[in-house]
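As you look at this complex, bear in mind that one protein chain is not there, while each of the others sits in place.
Presenting chain A:
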Amino acid sequence: MLDTAQTDETLLEVNNIEVIYNHVILVLKGVSLKVPRGGITALLGGNGAGKSTTLKAISGLLASERGEVTKGSILYRGATTQDRSPNDLVRGGVIQVMEGRHCFEHLTVEENLMTGAYTRSAAEAKQGLEMVYNYFPRLRERRKSQAGYTSGGEQQMCAIGRALMSKPETVLLDEPSMGLAPQLVEEIFGIVKSLNEQEGVSFLLAEQNTNVALRYAHYGYILESGRVVMDGVASELRENPDVKEFYLGVGDEGRKSFRDVRSYRRRKRWLS
């Protein structure tokens, strides 16, 4: 992939944050990352690594889940996002597409999209609707159906489209590939790519599907048990032997089994 859209300007900066849920459960133990304007930045890692928590810490959704950023800082365009409500952040250009899509099931697809324009004027909403339907022609076909009855792929499109309605500068996209067929995953990532290139939307993408994410992203961070363990330009990460072995499933000597004790030890050492 060509790095045409990415610039040097840092939009979002996360500095060594620590997140605690319910005052006791330590989930993030010092995560730092940067999202440049116009880039697609991937946040990779397995289940429970803290990808979603990182995104929620940025978008301000943590508070409603009894989570709290206890250390470090999150800066958006140089200003701290702490104590800003999600509503305020959406107005400021940061919006999150939550894991598991979270469409409003009983609303039609179009009504779903319109809720995304809650912070915008009616004229902007109309304009946004046209733009979203251009990128997701399938949504135009299903616009009158109840979102709860559309397919998983359509719901994911609906969720992304809904976020686009707020005219965001940065979209925090959580696990868009979840539960979708490989072909659909490619389709959705393709649209993300073109949104990035044509509309100039920056993305911070949390994803378990390392293979796909690294093909579309410019830069990647790998998260393990609440820490960033590695980061680098996407194309370099893809060639890194450890990433290859532990995330892409191909080692130097071809595919490996996790039953292999040596590999397991090496993995443990690398993580701790």
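As a convention for this text, a residue touches a chain if its C-beta (ideal position, glycine included) is under 8 Å from a C-beta of that chain, and two chains touch if they have at least 3 such contacts; residues count from 1.
Assume contacts and distances are computed from a predicted model.
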{"item": "Name under which UniProt lists the unshown chain, selected from \"Gfo/Idh/MocA family oxidoreductase\", \"Branched-chain amino acid transport system permease protein\", \"Sulfopyruvate decarboxylase subunit alpha\" or \"Spore germination protein\"", "value": "\"Branched-chain amino acid transport system permease protein\""}
{"item": "Touch criterion as defined above, residue of A:Ala57, A:Val90, A:Leu195 or A:Ala217 at the omitted chain", "value": "A:Val90"}
{"item": "Listed residues A:Lys51, A:Arg142 or A:Arg162, member touching the removed chain", "value": "A:Arg162"}
{"item": "Residue among A:Glu9, A:Glu65 or A:Glu141 that touches the chain left out of view", "value": "A:Glu65"}
{"item": "Positions on chain A where the hidden chain makes contact", "value": "59, 61, 64-66, 85-87, 89-91, 95-98, 102-107, 111-112, 114-116, 118-119, 122, 146, 148-149, 152, 162-163, 165-166"}
